[in-house]
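Okay, so here's the structure we're looking at.
Every protein chain of the complex appears in place save one, which is left out.
As written, the chain order gives the labels A and B, with residue 1 at the start of each chain.
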Amino acid sequence: MSDRDLHTEPHSFWTKYVWSQDHKVIAIQYSLTAIAIGLVALVLSNLMRLQLGFPGAFDFIDPGRYYQYVTMHGMIMVVYLLTALFLGGFGNYLIPLMVGARDMVFPFLNMLSYWMYLLAVLVLVASFFVPGGPTGAGWTLYPPQAILPGTPGTEWGIVLMLVSLVIFIVAATMGGLNYVTTVLQARTRGMTLLRMPLSVWGIFVASILALFAFPALFVSGVMMLCDKLLGTSFFMPAIVSMGQPLAHGGGSPVLFQHLFWFFGHPEVYIVALPAFGIISDLISTHARKNIFGYRMMVWAIVAIGGLSFVVWAHHMYVSGMNPYFGYFFATTTLIIAVPTAIKVYNWTLTLWRGDIHLRVPMLFAIGFISTFVIGGLTGLFLGNVSVDIPLSDTYFVVAHFHMVMGVSPILAIFGGLYHWYPKITGRLLDERLGKLHFWVTFLGTYAIYMPMHYLGFLGMPRRYYAYEGYEFIPASAQDLNAFITVAALVVGVTQLVFLFNLAWSVRHGRPAGANPWGATTLEWQTPHTPPRHGNWGATMPEVHRWAYDYSVPGAARDFIPQNVPQEAGAGGEGPVWGGQV
Amino acid sequence: MALAIALVVIVVATVAFHFASPWWFTPIASNWGLVDDTILITLVITGAVFVAVNLFIALAIVRFRHRAGHRAAFEPENRRLEGRLTLLTTAGIVAMLAPGLYVYSQMIAAPDDAAQVEVLGRQWQWRFRFPGADGRLGRTDVRYVSADNPFGVNPDDPHGRDDVLVASPELHLPLGRPVALLLRSHDVLHNFYVPQFRVKMDLVPGLVSRFWLTPTRAGRFEILCAELCGLAHYNMRGHVVVEDEAAFRAWLAAQPTFAALR
Partner (left out) sequence: MSLLAALAVKPWLPQPPDPGRAAPRAPAAAVGLRVLLGVIAMLFALFAIALLVRARLPDWQALPWPATLWLNTGLLAASSVALQFASGSARHGRERGLRGALAAAAALALGFLAGQGWVWAQFVAAGHFVASHPAASFFYLLTGLHGLHLAGGLVALGWAAAGLAREGPGERSARRVALCATYWHFLFAVWLVLFALLASSPGTLVALGSAVGMHSH
């Protein structure tokens, strides 16, 4: 790749910004699309919260709508926002720049990946406008209910949802092939595997997971489409629906669940591993200290990635599956906690004896650790089969997965955006607005989700439109729900501050220079900021050291970029800095 | 600095909330007190880790926040420390997993003398079936389901004739006697959930799932559905009445049998 000729820089508006094959433009397209559809999911969540906090006060939210909101909110957040943003957004932007490549290895495929993704989003959005509306089957889309009367959106919504997912999987596969192959084949001279920044490691392993987990969703989605449209019985047993016997027979709903979670659990790590990587780099950079236990961090990412394929049925402890599976899956699930805990320890040990600059990206990074720890710890309840049984399908689960794969990855995304925005645009995001955004989001999500665990202990089931007339739920639970709703609204509105900051700072932000944070990794050493087409100008960078030479004893400055030769970095007299090597 | 304070406040507020919270498990009404114990063990261990990690971060921020002239240490790794932390974590995991699996082994082994009750779910109501005098439930098939055979009992199976059918969503159970619940659904997934019992299980069309318990407290408890089953999922209500043997017998005797209904 390094010896590959620079493909000529595109000039017209269309080839530069629309039909672009430049990974940086595609990254921005992916990110903006993901943020746009993510906003829809955010609005839906606030609508749900309105119903839960003030039941019946907004009469357009009937049970059918509520279930449609739940479903679309969950699916958009997990797949169309987080997966797309981490892999299509961060992956696209960071991989070539961080490993020292001019672009992805298959730029055309990369462009196609974005347009397929956009198509998937459009099909998904279309389901809001078809007769019957979007599906209300829950983001897990469990059959038989997902395709039978009694659930909203069984006319068209579920079909469009499945079609959209299938298109998304094609898009994600095109992207994943690019990310994996680029990391394997296009690293610049000197960029050995263990010199790669952890962001690249996280995204790399997550891409592998995506490549091998999404087929399970594809398989289950295609088979369910057949059951719905062609009348097959892959997942459909003999059924009497609303008094009507159906033509289906013999299928297995539990089989769908196995396939779904064979995708669904790795999906959690498709979102978490890039976040792990990004957080590691933010913490190291802003604590001016090498990441503690780098090798352990890499091994943990790989181990977590591998183990994530053998824990799926911890989502099925009460599904009626063979009860003996419980032993196996509880054990594997709790084993995953070990490498995960190591990551947390190493982040905190990186802070220890560091030189901590509490700039906005660092605030979000520390917020990530705190919220991720809660989500990880509550995972130990839900992974341990006999503890899960009373808690499954209650608000404890809602609180758990929001902390672990809602809030904490979102905080990582925010941290990453505040961190790399100056490279993308050449300007810094406004610091005061950033702090406001951080404090409200961080404290607000605690206010939303911390008490929610206790509603779960109490036994309140999830996916309930209303709780009226249940005697075991004290009236005070409703007050708590109202409080949670207010907090959710505040957090929701505050995201507008962030959007404003994103838009405003493109023009009016403080100019950042090439390397505002004094970071070592290659993306900060480009000859131009923002990097131009081809990234590196005439000569490719050469890597001489790992990604974490911060505060090296005896060095003049507290960071040595990866492309600085060993001799130059080790001695007392530093080379000429400024990123223009 | 504000962040360190915020983390300490979060820890203090969380612990305070925990002890002050009026929202907590319902008083248990089954033999699964061991489940509550395991939850408590898990809560103590994980709570300690939560407090420790957050306070450690806060301390790190206070001690090592940037000051002029301050420089970070260079510390690529510390295998001993990492090894010790790994061991400690593993010990914590074992301390949670071992009791968890032990309790689970009991949860999936119903005693031989457990009475059987069938729970039938459909959108959106509960029904129940007891084996009659012969102590055996008659075979069922969805094909036989009709307005006058809502359970789909096979009319040719002699064991089905004396089955007691409960048409209302109210299940009575005798106090202190182990009972195995056999769960069936005619349409979509449901989940039989009584918070006070602690155990729950999906009802899956096409198969019979099961769990068992011994009711240990008399009273009237709510049955909820805990698996999304469509529009009225949140409203799929029922009750379990746990009462002494005599009252239970009387109630059961007042319910019709399958033969009597045909």
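Everything below uses one rule, namely that contacts are C-beta pairs under 8 Å (C-beta built on N, C-alpha and C of every residue); 3 or more make two chains touch, one makes a residue touch a chain.
Given the structure is predicted, the values throughout are model-derived calculations rather than measurements.
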Residue, one of A:P96, A:G175 or A:G251, that touches the chain absent here: A:G251
Consider the whole complex, including the chain that is not shown, and state which of A:Q68, A:S199 or A:N290 touches that chain. A:N290
Out of A:T15, A:N46, A:T232 or A:T494, the sole contact with the unshown chain comes from A:T232
Which residue from A:R195, A:H265, A:H400 or A:H533 sits in contact with the chain not drawn here? A:R195
Across B:L59, B:A115 or B:L207, the one contacting the chain not displayed is B:L207
For a quick check of understanding: of A:I37, A:V79 or A:V105, which residue touches the chain that isn't displayed? A:V105
For subunit A, which residues reach the chain that was dropped from this view? 1, 105-106, 173, 176-178, 180-182, 184-186, 189-195, 211-212, 215-216, 218-219, 222-223, 226, 230-234, 247, 249-252, 254-255, 258-259, 262, 290, 294-295, 298-299, 302, 320-322, 324, 543, 545-546, 548-549, 566
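By our rule, only the chains that are shown with their structure count from here on.
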Just give me the whole-number Å value for how far the CA centre of subunit A lies from that of subunit B. 30
Within the complex, subunit A is touched by subunit B residues 1, 3, 6-7, 10, 14, 17-18, 21-26, 32, 34-35, 38-39, 42-43, 45-46, 49-50, 53-54, 56-57, 60-61, 64-66, 70-78, 81-82, 85-86, 89-90, 93, 96-97, 100-101, 103-104, 107-108, 122-124, 141-143, 145, 147, 152, 183, 186-189, 191, 193, 195-196, 198-207, 209, 221-222, 224-235, 237
With touch defined as at the start, can you tell me which subunit A residues reach subunit B in the complex? 63-64, 67, 136-138, 142, 144-145, 148, 150-152, 237-243, 245, 250-254, 287-290, 292-296, 318-320, 323-324, 326-327, 330-331, 334-335, 337-338, 341-342, 344-346, 348-349, 351-358, 363, 366, 369-370, 373-374, 377-378, 380-381, 384-387, 389-394, 439, 442-443, 446, 450-451, 454-455, 457-459, 461, 463-467, 469-472, 474, 476-477, 480, 548, 550-553, 558
